[in-house]
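First the structure, then my questions, so here it is.
Of the protein chains in this complex, all but one are displayed in their positions.
Moving on, here comes subunit A:
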Amino acid sequence: MSTGTGTGTALAVRGLTVRYRETVALEDVTLDVGAGQACGLVGMNGSGKSTLFRTVVGLVRAQAGSVEVLGGSVAQARARGAVGYVPQQDDLDRDFPVSVRDVVLMGRYHRMGPTRRARPDDDRAVAEALARVGLEGLAGRQIGRLSGGQRQRVLLARALAQEARLLLLDEPFTGLDVMSQAAVTEVLREIVDAGGSVLVSTHDLSVLPDLCSRSVLLHHRVLAAGPTADVLTPANLARTFGLDPATGRVPTRGGGSR
């Protein structure tokens, strides 16, 4: 099933189909993220974006299709810590008794010894990651005592400390203050410039042209894919967000959750 991918491909998804009981979450989804490329994944809530991420990292089993990460299997990529997954900050228990530094250090666990004791290398990587997202002064703060945007930056810092080569970000811009949004965008751009690859899901179209050279519109299947400017047409967006193409209005607001 797997087609050969060139050396320049960080993520190759081919014909991916995922069903939960009778519900089809993804159907025959094919997409590529090239090395050193940022790709936007656009779709409304419940369109299968999160399922796609969860399948790529091996949390959900696909009924059909294949996923290739950095030229190998998902399991191989995970074992090397080559894939970074940045969840929405809302997914975390903000009362959990850990500090910012503790969380970022978790990005290094797979390279540490069995007790996960931090070595000077790890401390350096954590400090550097925190500086890059502009949180160097908050390392000792418990994660519940941050704003939502700061928490999102902590999770991004964890992926930086991990030194992942492919980064998957699930709605990282949702509910961010302007400063945090700028910081996240800037860091993602730096990652891409340094040869890293990014797949970022969003329903905030304003960040796409600046950040992502390519975009994929998803509503259980791929509706459109290509250079961002070509993809973001009114007709495509209307189909993606379930708008009536004739009126541009929302017919019914489906309350599907992720």
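To be clear about the criterion, a contact is a pair of C-beta atoms (placed from the backbone, for glycine too) under 8 Å apart; a residue touches a chain by one contact, two chains touch by 3 or more; residues count from 1.
FYI, contacts and distances are computed from a predicted model.
Missing chain, UniProt protein name: "Membrane protein", from among "Sensor histidine kinase", "Ubiquinone biosynthesis O-methyltransferase", "DNA-binding response regulator" or "Membrane protein". Only one of the listed residues, A:V57, A:A182 or A:A238, touches the absent chain: A:V57. When the whole complex is considered, the residue among A:V24, A:V98, A:A127 or A:L205 that touches the unshown chain is A:V98. Subunit A residues in contact with the hidden partner, per the touch definition given at the top, are 57-59, 78-81, 83-85, 87, 91-93, 95-99, 102-103, 106-107, 109-110, 114-117, 142, 144, 158, 162.
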